[in-house]
Each structure stands twice: as structure tokens, then as C-alpha cells.
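To start, I am sharing the structure in question, which I have written as C-alpha cells.
For this view, one protein chain was removed and the others were kept in their places.
Going in written order, the chains are labelled A, B and C, and every chain counts its residues from 1.
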Amino acid sequence: MSSSPRQISAVPSPPAVEVSDALAMEFFYWMTLTRAVEERALNLYRQGKLPGSYYTGRGQEAIAIGMVLPLRRGSDGDWLSPWIRDLGSYLVHGVPPWRIFAQFMGKAGSTTRGKDGNLHIGGREWNIPCQVSHMADMIPLTVGAALAYKQRGEDRVALTSFGDAATSRGDFHEGLNIAAVLEVPAVFVAENNGWGYSTPISRQTKVTDLHKKAAAYGIPAVSVDGNDVFTVYSAMKTAVDAARAGQGPQFIECKTYRMGGHAAHDKYESYMPMETLAEWSDKDPIKRLETALRDTRGMVPERLEDVRVRVRDEVREAVERADHDGYPEPAEAHEGVFAPADYED
Amino acid sequence: MSSSPRQISAVPSPPAVEVSDALAMEFFYWMTLTRAVEERALNLYRQGKLPGSYYTGRGQEAIAIGMVLPLRRGSDGDWLSPWIRDLGSYLVHGVPPWRIFAQFMGKAGSTTRGKDGNLHIGGREWNIPCQVSHMADMIPLTVGAALAYKQRGEDRVALTSFGDAATSRGDFHEGLNIAAVLEVPAVFVAENNGWGYSTPISRQTKVTDLHKKAAAYGIPAVSVDGNDVFTVYSAMKTAVDAARAGQGPQFIECKTYRMGGHAAHDKYESYMPMETLAEWSDKDPIKRLETALRDTRGMVPERLEDVRVRVRDEVREAVERADHDGYPEPAEAHEGVFAPADYED
Amino acid sequence: MPELTYLEAINAALADEMELDERVFCLGEDVGKQGGAFGATKQLQQRFGVMRSIDMPVAEAGIAGVAIGAAMAGQRPVAEMQFGDFVSIAFDQLVTCAAKMHYRIGWAVPLVVRCPNGGGVGGGPYHSENVEAWFHHHAGLKIACPATAEDAYGMLRSAIRDPNPVVFCEHKFLYRREKAEVATGTDGRLVPLGEAIVRRPGSDLSIITYAATVRSASTVADRLAEEGISAEVVDLRSLIPFDAHTVLDSVRRTGKALVVHEDNLTGGFGAEVAAVIGQRAFEYLDAPVTRVAALDTPIPFTPVLEREYMPTEDDILAAARELAAY
Partner (left out) sequence: MPELTYLEAINAALADEMELDERVFCLGEDVGKQGGAFGATKQLQQRFGVMRSIDMPVAEAGIAGVAIGAAMAGQRPVAEMQFGDFVSIAFDQLVTCAAKMHYRIGWAVPLVVRCPNGGGVGGGPYHSENVEAWFHHHAGLKIACPATAEDAYGMLRSAIRDPNPVVFCEHKFLYRREKAEVATGTDGRLVPLGEAIVRRPGSDLSIITYAATVRSASTVADRLAEEGISAEVVDLRSLIPFDAHTVLDSVRRTGKALVVHEDNLTGGFGAEVAAVIGQRAFEYLDAPVTRVAALDTPIPFTPVLEREYMPTEDDILAAARELAAY
């Protein structure tokens, strides 16, 4: 049960990890897909086609994508428990886009068969537990999954992401402390976007550099530019590898900004400073990635356009499939409270 | 709402505060009284005269006493919410010894009229809320009391103490974070005695220097030798004064050792290292205080003996009074669930 | 007299008590400048200052605990849960600290915990819970479940003045749907906790309910009337204290009791109501005390499933007819 945690420096930053052009194009594909799905869903929401409320992670796609690409997929892969801003993470971890639209629409093809909404998506086939609304509750669960892997000697990791405001919750604290004591392969991703609903982070905590909180548990932590997918990926890859190698839990803070309201119905103009929003708009992670691909990696515009076209098609098909999907039968409301006695793991 | 927190150094230690001989003798009186009450109660427990279980704070008297002497007493004084090791703190804050015996015995003169046991002692007259068993629950309450004082512009503080294991609880985290954000006059005293029941602190947290946890909230913290009442008092006085002066919450870690089992029935010999116990026995806070009084302050043995005699008499009288006290009427079990409509603050 | 929605009535009750008593303050997530997720605390911070409507970190246990401590230290906190569902996190603080303090040392905890409650709004399993039955078993907590704008106003003011911790369940479905002319300020009328009310007199059966299903019960009573069945509708208003007197009086007159709530069946407050009627009005009963409630499942998200989950007017009507015909 021993580990050699990485040094926790004052302004910790992760080592750079080599990213091939092919992988960089994968970043681009997934981030473009993420944004396209969200934009389409927002339109559907505005047209009144989605019940419930609607949240987007616009501007945080680099985190959603960068944190999952280092993970192994599949039912025997790594555990992923993402935050509601991380639609892209579901895509990367294997959930087909149409099922996400079906989820938003409350259709039978939703991963919850309409029983839950938004990004409360999950399934054993992807090793994604279904998140709950209660912020930070999924943190101890993630620690528990990591414990299971450790107990069985499997080289799997469990990763969860959460917003800055979730760090105020007791379950954040209990989960991280236990993870450290038990030295489990858990990876914690804090998405510091400066806001928790209408509350600025300065009213959420005095310690607005969230990576510093990890020091209270003895968990190695880094803080990265969450709008730079290369940096995010490097940090995540390093952390996931460390956790997988038995070096215990890892903490990554991603600094970013919430590019609009808490939810689609939120009148954020009343409390968010427009100048700051404009500044961060220039730091848009997809724009930045495009620039890097073009300027640093010499990718021709056609290759990016190809991806955009592919994404457009995929989203169209996904919406169509979800649209044609039916609703669950009313009787299904009665079913599934308990797992049957012959339930198989 | 602004504050200038003291610098948090790597190994923070408090400034020394002048202690007069008279005050030093007060230390001696209270600590001797505390131990005498506990020893007497332990005997009563062993004789089967106390229902429930029995806990002592033997070896931690310097904390119990040192943390309360800087506080103001009375219903309009400072809020005190102590941990179960801190019998002495109740005494200093005004609870008469006989009522503590009555509490242990479940008599009507108990501050709870027999409705609760152990050190679940309290009353508005002393501004001591009645603690609950659930560790760390009293921390948010203490923050709330401090908030009330701040809202009304009163120069009162609210202090709570807790064991090292309580730092693992979510309510510790939520309470401290809120205290920091709201900048309330709360003082947190962590009694680090190395054990939580049979669990050593190394299995409780990786960060066994508890003062480091305060950094996660931006709360200034110090760490002191909890068996040296002079140091404890200095740290507490400094912290209480700072909180009272509007400098926001303060955190003091007192390093000490649990000088026996978790409770009187605990077979601690099976898990506690006897050598360490012996070492700490030499650091007994009362012995050390006696030495300081005699050797540094030139107090003649007679003066100490006078205190011991006075304490002996007081304890005898207290036990007698509690012994002669009656039990509550059975009908009282039905009463007091709700405060009456005409309840007066 | 202004026409206020149920939600505006809550806002007005808060403002009126804050105006009268400077010990009263609000705390919760986004309750300050934003005025809360639903607007219940709108303009209170602007009007009374930052220390009277305090934005809190996301920490429901902490919020409840801080409110308890402030209450004991002489303030009159009104804590808001952003959704009632999240009071699960404050459960320990409420049942361990708030509920048992006065019993032990006679020190009161005058605290209100406001819980936006209930379904029918497409909120899914985590934004639709009826939380009242999480608490009625725990001695020391009062529970208020107003069904009308007047009661929302009058009961909230009573709850704030009450020296005890009160779990105040505000039904979200009613926030903008219930409206009434509600006198406020000095003309404002307090509605005491612990008093049920007969919303509609009747003689053939008693429908005993509270909160959102008071509306459904009234509609059902109208339809029953057309069929020549006279249904009495009793609105409990407070669950704790439970006004058994009004309930028993009604059932002893009608001989038949239909207990209805939106909350799920098993262990809902209706079980307690049915048990009390069964024991104390046994000789008056002409038919089995019948319960209509939601399914014993989590609250599903998609409308077709949520409708199936909820006790509908048709469900109530069918049960009432059966009782009437018994």
C-alpha cells in the first residue's frame, strides 16, 4: 500500500506529454462533436422539444475531452463519472450521440429509458455510473470503484470531475481523504470555471486555487489551463498513468470559465461581467485548438472542414434517430426499483 | 467583511503571551480539579454507579483549560462547544462540578435533567450548547453562533474543539469553509491525540499535521504542544483575541496523546503501544505545570498542596450533592420536545 | 389587496418578518443578489443588506448547521434548500442537532428550512422529491405544507416566529399556479401551525390531503358532486403538529376516509393518518381507510413516466367512487 506521490510544488504544472497529429485531430473531432451536439440540443430546448432544464459545457470542451482520452473504454475499462458540463466525456467514453439526444428528449433510447434527464447518463457497458444531481456525491462512489480495482489487483482507474462549487461539500472532503488514506487509483478533476450558479468562487471559498485543497489530503495536484486541450491532456495522461501505476489518487485543477448562464434558463447577464466573458471568448478551446492545428502543426483547412462535415452529419443522424425513437411505456415507471435476484454482475 | 489573516508558516507557532503567577495558579487549580473530577467519576463508573459508558480526557487537561480561560463567561459571553475529552472546559466556563456528577449519574440535577449523558452538557446560562455524539456536527453550529455575533456587531466569539478523527467528517469541511468565506469570529481547536478509537491517525488521514488542513480554507493556523498549558493558553488567547478583533476564524492544533482507551471499557492494551504511552506519561501536563510552578516560578509546595486540598473538598461535596440529588420523574420523558410558543430568548 | 402567487406570498412573508424583526435573515445558495433559484428571496438582500440574505457555499449540511447555531445564538434564520431534494444532505444536522436540542437542555432552535418540494414539473428523480415524510418520524421538527398562497404567506410567518425548527415544504408546482389576494405587511394574517382546515364540507366521504393534491381533491370533489356524491376535503396544512382532531371529526361525520398525497405511498404521511383514523375512528368507519399516493419508485423524468408515477385526479376519483359505493 505504499506510494511515492509526486512533489506538490507551489504552482504545480504537469510534465508535457507528446501529442501526435493523429491524436490532435482526435481532440478536434471530439471537441467539435461535443459543441455541435450541445448547440443542436440548445436549439431543441429553445424550441420546447426537451423537457426539464438544459445545461451546456460550452467553453469547457477541452476538459471533457482531454480527461477521457487517456482512459480505457468498455465495461472492463476505466470508471468515468463526469460533471454536467462534460457532455463530450460521455461521447469519448462510448455513449452514442443519438442516445444523448434521446436522453434529453426523454425517449426510450435514453440510457435511463426516460427515467432521468440531462447528463444523468450511464450504463455498465461504458462503465459510467449514472450521476445524481447532488453535487459531490459521486466522489465517494468513484473512490469506491477505485478501491474495488485495487482490491482485485486490476490496473484500472476511476475518474470523476466536478465543478468548483462542489469542493464546498462534505462528500468532496470525505471522498478525497479516504482516497488518500486507502491509496486508491482515483483521479479527481476540478473544473474551476469561476462560478457556482450565481455565486462567484470568491464567495464559495477563500482558497480559489483549488489544487491547494488537495494538499489537505496529501494528494498530489496540478493546476492547468483548462482551455488548452494539449495541457489538459498532458496533465490527465500523467495523472491517469500515475494512478494506474499504483501511485495513489491524483488531483487536477482545470482553470476555465463558464461561458454563459448556469442553465439555459438562467438570466446570467444580471450577475456575470460581460468583459470577462468577452475575454474568455477569445480563449475558446476549439478556436485555440484550430489555431494550433493550423499554425503549429500545419494542418490544411480542408482536413478541419472534413471533420466539421462529418460531425454535422453525425449530429443530424443522431437527432433523427432520437426523434424517431419512441417514449417508454407508462408501465415502465413501475419497473426496476429493485434488481432481480438473478442479477448478474 | 475584510480581514488580514496572520501568515501561515510551515511550522506555525503562536506568539508567547505573558502569564502571571496568579493565572498560572488558576491553570493549576482548574487542571487539578478536572483530573480529580474525572478520577472520581471513573471510580464511580467502575463501581457501577454511572449508567452508560465513560470517557476521560486524562492527559489533555491543558487543552481543556487553556482554551477556555481566554473566553468570556456567562449567557452573554462566548460560545463554547467542547469535545468529550474536555471536561475541564465546562468547569472553567461555569458548570458546577456537582452538576457534572449528576449528569454522569443521570440525576435530575444534570444539565439535561437526565435526558442525555456523558459530557453532553449544556445550557444557555453558560452559552454552552449541548454537544451531540455525531463528531464534527457541532462545528457548523459554532460557525452559526459566530455568524450571529457578527451580524449583531457583538464582540463575542464562538469556540469549538474536536478530536483528530473529526477532521475526516464532511461537517468539519463545510463548517470551516463557510467560516472562512463569511469571516466569522469562530475558533477551531483540534486535539490531535493520535487516535480515533482503535484507529491511528495515519489511517485517519495522510496529513497528520492537522494545522495544514486549515490552509485549504484560508484559515490562519498554529500548532502547539498540547501538553504545555502555557503554550496552549498563549495560542488560544492570541486566536480568541484575533477572532474577537474581527480577523475571522482561527485554527489551533494541539498535539497531545490519548493516555488510555477510547472509553473506560475499551481494551486499548491490544492496540496501543505501551512504550509510547509511557513516554507521554512523562509529558503529563499537570506534572509539567507543577514543575514550572515550582522550578521556574518558585512556588512553594504548600501552595500547590492547598489547591489539592481545596479540590479534594470540592469534589467530595460535589459527589455528595449529586448523590443526594433525585432522579427526574418518569413523566418528564414526555416533556420538552418542542419549545413553548412563549419561549423567550 | 394585491393578488399574489404562492411564490410571491412566500417572498412577501419573508420581507414582512424581516422588516418586523431584525433577527430574521435568509441564508442559502444564490439567495442573495440572485434572490434564489425560484426568486423566493428576491430583493431581500437589496432591501435588507448582505448580512440579511446571505449567499452560502454549496454545503447543505453546513447551511443547516450554521442556521441551527445562529438560531441558538438568538437569530431567526430561514435557510433555503435550492431544491428540497438536497435536504437529504442536511438530514443529519436537522434530526441530530436541531430536533433534539430543546428536549435535552431546553434551549430552543427557532429555525425555518425552506424546501421547494414536489413533482409535476419535469424535474426528474432529483428535483421533484416530496421531503415531508423524511422528517415526520423525528420528534422535534415541525412540518408545514401549505396548499394556497394565503397559507404559504401565513404559515411561513408563523414558522419564522415559532421557537422550533420547522421544515417548510413549498410545493414548486403551486409556485406560480396558486394565486390569491393576500394581505401583507401590517394587514398580513398569520396562519397557525398545527391547524387543519376543511376546504370544502361534505357528508359522504372525507378526502384528507395537503399541498398540491388539495387542488386535485377539490376538482375531484366537484366531479363527485355532479354524480351526487358529497365529498369533504380536509387540508392538513401542517403535518407536525398533526391536527388529528379535525381529521377525526370529519371522518366520524362521513364514515369514510380517502387519504391522498403526491408523495409515494409506503411510509408517506398518509400511513400515519390512516393508522390514526383506523385506531381512533374505528367505530365510525363504513369503509376501509383508503390511500391514494404516488408509486413506490423514484420520480421518473420523462412526462409519460412522471404522469404514471403521480396520483392523478382520475386515481383519486376512482378511489372516491369506490369508497362512496362501498
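By definition in this document, a residue touches a chain if its C-beta (ideal position, glycine included) is under 8 Å from a C-beta of that chain, and two chains touch if they have at least 3 such contacts.
Keep in mind the model is a prediction, meaning the values are calculated, not measured.
Checked against the full complex, the candidates B:M25, B:M67, B:V132 or B:M236 give a single residue touching the omitted chain, namely B:V132. Which of A:P51, A:P97 or A:G122 touches the hidden chain is settled by the complete complex: it is A:G122. Among B:T205, B:S223 or B:T238, only B:T205 touches the chain left out of the display. Between the chain not shown and the residues B:R35, B:R58, B:R99 or B:R169, the one that touches is B:R169. Think of the hidden chain as still there; on chain B it touches residues 51-52, 106-107, 110, 112, 114-118, 120, 132-135, 165-166, 168-170, 196-199, 203-205, 270-271, 327-328, 330-334, 336-337. Residue-level contact of chain A with the missing chain is found at 1, 79, 111-112, 115-116, 120, 122-124, 129-130, 132, 134, 137-152, 158, 170-171, 174-175, 177-178, 181-182, 336-341, 343, 345.
Where chain C meets the chain that is not shown, the touching residues are 85, 88-89, 91-92, 95-96, 99-100, 103-104, 125-126, 133-134, 136-137, 139-140, 240, 242, 264, 266-272, 274-275, 277-280, 282-283, 285, 287-291, 295-298.
The rule is simple: only the chains that are shown with their structure count from here on.
Centroid distances from chain C, each centroid being the mean of CA atoms, peak for B.
Chain centres here are Cα means. That of chain B falls 40 Å from that of chain C. Chain centres here are Cα averages; for chain A and chain B they lie 44 Å apart. With centres defined as mean CA coordinates, chain C is found 37 Å away from chain A. In chain C, 57, 59, 61-62 are the positions where the chain touches two or more neighbouring chains simultaneously. In chain A, 168-170, 203-205 are the positions where the chain touches two or more neighbouring chains simultaneously.
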